[in-house]
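Only one protein chain is missing; all other protein chains are in place.
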Amino acid sequence: MSATAAPTGVRPRPGSELSALALAGLWRMVRWLKILVPFAVLVAVWWAIKASGDFPDNILVSPLQAWRTFVHLVSHGVMAEYASTSLTMIGISALISTSIGVPIGFAVGVNRYAAHSLEGFLRFLQGISGIAWLPLAIIWFGFSHTTTLVIVIYTLIVPIVFNTMIGVRAIPENYVLALRSLGAGRMRLVTDVYLPGALPSIVVGLRLGMGYGWRALIAAEMLVRKGGLGDLIFGARTFGQIDRIIVGMITIGCLYIVVDRLLVQPIENVTIARWGLLRK
Amino acid sequence: MSVPAAIMRRPAHNALGRLVWRLLPAVPFVLILLAWAIGWAVFHPNKATLPSVGDVLEVVWTRARDGELGTHIFASLWRLLLGAGVGIVTGIIGGFIAGLYRNVSEFLNPLVVFFNAISGIVWLPLMIGWLGIGTALAVFLIWNTVFFIVFQNTVLGVQLVPEVFEQGVRALGGGRFETIRSVILPGALPYILTGIRSGLGFGWRALIAAELVGTPNGLGQMIFAAADYHRSDIIIAGCLIIGAIAIAMDRWLLLPIERRTIERWGLVIDATREDRT
Partner (left out) sequence: MSAPAPDVHDKIVVSGFRHFFDTADGSVQATDTVDVRIRAGEFVTLVGPSGCGKTTLLKAIAGFIRPTEGTIHCDGNLVRAPGRERGVVFQELAILPWRTVRKNIGHGLEIAGVRRAERAQTVSRLIELTGLVGFEDRYPHELSGGMRQRVAVARTWAADPDVILMDEPFAAVDAMTRLTLQEELARLCAATNKTVFFITHSVDEAVFLGDRVLVMTRRPGRIKAVIEVPRRARGGRNWESFTADPQMQGIAEQVLRLVRAERGAGPANEEKPARAAGATT
């Protein structure tokens, strides 16, 4: 069609330019459809199950009802409040974990003995998920935001330290040697070699950590009950408000995807893909 | 300007050096234990807040002796086995179907991404209503966690098997089933095994979370019940055991399996190592 490249020396006619634009727009629409159609099917199945089966409202609600509850919660600012609490929590935790975890990972990574020493310990800590420490944290800090923060920071910091460490260790020795032969001192090596070199791994660690951390956050909120989406859905359980639970779950899922795709992935793209270090 | 040790000195290859290398991983643990014991002796905190090392050891000893610890451990492991078992089987089967048929994987992808985002404990409030408190709930949460990981890794593994291999078998006269059996299954195996290893790690963690809320027994429940009585010695003991089992499972069960199959076949793939943490 006219969307194909015009022969050299001939400028495309205005009409064909429009067709090209239309085609591009069509492609974008198709991509969006590819994402929306499966969910549409899912909702249809959901609706069918509710409609056909004899499920009372305290077991399953219909999509329509869930939507109404969602609108209700949003318009009364309830959703905003719970969601912002969760997002604030994960945001603060991410900031603190990164600012503590990356330097530690670096300090350990540059020395192979320290790295070998800490590796097993970090895996051990990872095996004891943040959630397992919740009871202890509750004893120490009570049912408070501090408890939630401590648990989520713990959950985030382990993969960040671990990945920073292996990121540093994975840097080819030649880079360091080459820079030393150019007269680089310790500080230079850190800024010019270690930091950029470890960055891909650090970003991976951050991404993984956010995944674990988000889940740990929801779990902590369920037990601590001081706000946040975990509190919302767990609280709704007590009152049998299935509609709220479902709305909460969907929100949790969507928010995670938004944070991951809109925040973390761009970081990955701008740095790593540009440097050709992404293994996609 | 001194040269960093990493460049100038190699780890010694004599017997003493090797021994030190082997012992290094124990150092952080020893340091923490020392700090704990010393801190306790100096500050004498409230037992409910921070028990002494001896208290924790005593808890472990008494509970192990009267079989209570064993009961909890077995209960937890049994749930893990159930949930992870079903999760692995369904994940592999689902992953194969999706991996082999492009339309299926394209269709399912947005759904998988979404449900992965809410996998595990997020289902707890909803599922309590449907399954009640107990083993069924825990098994569901584990299945949920393990399934998505194994599924995604399997799909990746199946899709990444170089087409050339498949074509080779076809050229030898092999049909669809033969291709799957001799090419795709072994080809995807590294990813599948990574998925299983990852999934089990996640599943174990999800299990503890599930047990925190409501099962009659299990390590998670043991910890949570202890919180009510402010028995931090039990909590710490429980946490340490949870971590120990996680490591033991990974090192002595999964790693050897991985080694015996894919490393032996020279199929180790670097990209998947990220899933390890």
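For clarity, chains are labelled A and B in written order, and residue numbers in each chain start from 1.
As a working rule, contacts are C-beta pairs under 8 Å (C-beta built on N, C-alpha and C of every residue); 3 or more make two chains touch, one makes a residue touch a chain.
Computed from a predicted model, the values in this text were never measured in an experiment.
Contact with the chain not shown here comes from a single listed residue; of A:L64, A:L177 or A:V258, that residue is A:L177.
For subunit A, the list of residues touching the undisplayed chain reads 172, 174-175, 177-184, 188, 192-193, 196-197, 199, 271, 274-277.
Going forward, only the chains that are shown with their structure count from here on.
Chain geometry summary: the mean Cα position of subunit A and that of subunit B are 20 Å apart.
Touching subunit A in their complex are the following residues of subunit B: 1, 3-7, 11, 21, 24-25, 27-29, 48-49, 106-111, 113-115, 117-126, 128-130, 201, 204-205, 208-209, 212-213, 220, 223-224, 226-227, 230, 232, 235-236, 238-240, 242-247, 250, 270-271, 274, 277.
Across the interface of their complex, subunit B is touched by residues 34-35, 37-39, 42, 58-59, 110-113, 116-121, 123-129, 131-136, 138-140, 158-159, 162-163, 173, 176-177, 180, 185-186, 204-205, 208, 214-215, 218-219, 222-223, 233-234, 236-237, 240, 242, 245-246, 248-249, 252-254, 256-257, 260, 279 of subunit A.
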